[in-house]
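Here the structure is laid out as structure tokens; the discussion comes afterwards.
Removed: one protein chain of the complex. Kept in place: all other protein chains.
Which chain is which? They are A and B, in the order written, and residues in each are numbered from 1.
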Amino acid sequence: MKRQGPLFVTFLSGLLLIAQYYFVPLNFIGKELAGWFQAITAFAYVLAAISLYGVNGKKIRDRAKDWVFNLVLLVSLTATLIIGLFFNYPGHQPTDENTAFYWMFDYIFNPLSATMFSLTAFFIASASYRAFKARSVESTLLLSSAFLVMLFRVPLGEVLWGGVFGDNFPISYFIDTFIMGGFNNAGQRAIQIASAIGLISVSLKIILGVERSYLGGD
Amino acid sequence: MEYQLNEIVGLWISGFLTLCVFSFLLGDNPFYKLAEHIYVGVSAGYWMCVGYWGTIKPEIVDPLRAGKLLALIPLILGIMLLFQLSPKTAWVARWPLCFLVGMYAGLQIVFTMDSMIIEQVSASFKPLVAFYPAGGVDIATTIVNWILVFGLLTGMIYFYFSVPHKGLVFGTGARIGIWVLMIALGASFGYTVMARISLLIGRVLFFRDEFWPMIQAILGVG
Partner (left out) sequence: MKWVDKLIHLDRRYIYLIVLLSVVLPLMNPMGLPIKVTPSVEASFKAYEDLPKGALVLMSIDYGPSTAVELEPMALAACDQVMNHGQKVAFMALYPEGQALTNRLISRIKELHKDKEEGVDYVNLGYKAGNEAVPLKMGLDFRSQFPTDTRGKPLSEIPMLRDVTQLKQFALVATYSAGFPGALEHIRITASEYGMPLVVGTTAVQTPQYFPYFDSGQVVGIIGGLRGAAEYEKLAGFKGTATGGMEAQSIAHFTVAGLIILANILTLLQFLNKKGRG
């Protein structure tokens, strides 16, 4: 029952979703299932928050290395939850603009998130310097098209090209038409069709109960 | 421009946290760790709050208040999901998990076939000799169509692993296919560099357009 019941739920929910697609009168099922799906997905955030309390609380109790930072994490989490769930504003939700929650987003979450990801600019430059070598036909082709995009998909490259070759053969047209419209479309389409076929076959195996690895052990 | 106190405090905090994260470039250090842990805490809190107000409230709380008992099902399934936290009770969470997986698989079957296979394949039937509307062969479009059609075919051959990549069709086809894929991935790499640099531009713009004007306003210069 611990496995068969849930497997039947997988089968039923997948089947109902497909059925409502082909039979319009069953659309109401799709609407209801989509609503449930959304609500359960939102509970995943609750799960994440509780899990953070569990993991970090244990580290603080055990006075693990750098436990002070775990405390910082829990304080920021708790403060955000209190401000976002319980601060009341007439005619507003706590998550609207001009609220304390929005201030936290704008001045804490926003710079942290933006800066974390901006670090990748440095890493990609460093990694390119170390690893991007033309050692074979394949890597030379990769390097060539990367260079075309890097140098001539920016205004400076276009200006320099125009200065040397004039407007008779605009590089922008070449990249748009042959690289992006030709090779990129062919390559990306091949990847997407191949992955779509894989996705459909895995989905079918899941609904029919052949693929069960997502259930875990026991 | 006049600044409110909350803006000044906010901009100083933003500036400090930005530098804390950038300090990672010199190696791991307590400032980076501080920023990292605040980030995890605030982001998890943010997601839970918008998840509650945007989805749990309208999908569960409001319908239940209006007496719609069907909303009990996602509530129960949502609570069952929380049993995932303990290894002993994790099996309870399989029910909502299976619902999510089943729904997701159903969605993929229904929507992937049409949009990612049928429409994409039908868009690949290009004329191998293209003409201008007024007449005459359009050489550029003809070349692009050849690249697209044969690039796609050879690319697909490369992904067809059920047959050994040997001989004229599968061997040469797969070889050309990998070249097409490399050119496409090279373009992707070029665009990736573009994206990463843009993100850094964003942070420099923060100091130039937000932080520095605030300092100037405080000092009464500029």
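Criterion: a contact is a pair of C-beta atoms (placed from the backbone, for glycine too) under 8 Å apart; a residue touches a chain by one contact, two chains touch by 3 or more.
Quantities reported herein were computed from a predicted structural model and do not represent experimental measurements.
*Asks:* In the complete assembly, which of B:Val9, B:Val163, B:Ile201 or B:Ile218 touches the absent chain?
*Replies:* Residue touching the absent chain, from the options given: B:Ile201.
*Asks:* Just to verify: which one of B:Tyr104, B:Trp146, B:Tyr160 or B:Phe211 makes contact with the chain not shown?
*Replies:* Looking across B:Tyr104, B:Trp146, B:Tyr160 or B:Phe211, the contact with the absent chain belongs to B:Tyr104.
*Asks:* By the contact definition given up top, give the residues of chain B that touch the hidden chain.
*Replies:* 25-26, 46-47, 50-51, 53-55, 58, 62, 103-104, 107, 111-112, 114-116, 119-120, 122-123, 148, 184, 187-188, 191-195, 197-202, 204-205, 208-209
*Asks:* Kindly note down the residues of chain A that lie in touch with the hidden chain.
*Replies:* 27, 30-31, 33-35, 37-39, 41-42, 44-45, 91-93, 95-97, 102, 105-106, 109-111, 113-114, 116-118, 121-122, 124-126, 128-130, 132-134, 143, 147, 150-151, 153-159, 170, 172, 176, 180-181, 184-185, 188-189, 192
Throughout what follows, only the chains that are shown with their structure count from here on.
*Asks:* In whole angstrom, how far does the Cα centroid of chain A sit from the Cα centroid of chain B?
*Replies:* 3
*Asks:* Under the touch definition given earlier, write down the residues of chain A that touch chain B in their complex.
*Replies:* Residue positions touching the partner: 2-3, 5-7, 9-18, 21, 32-52, 54, 66, 69-70, 72-81, 84-85, 93-95, 101, 103-124, 128, 137-139, 141-150, 153-154, 177-197, 199-200, 202-204, 206-207, 214-216, 218.
*Asks:* In the complex, go through chain B and note every residue touching chain A.
*Replies:* 6, 9-11, 13-15, 17-18, 21-22, 24-25, 33-56, 59-60, 70-71, 73-75, 77-79, 81-82, 84-85, 90-91, 94-110, 112-113, 116-117, 120-121, 124, 140, 143-144, 147-152, 155-156, 158-159, 177-194, 196-197, 199-200, 202-203, 206
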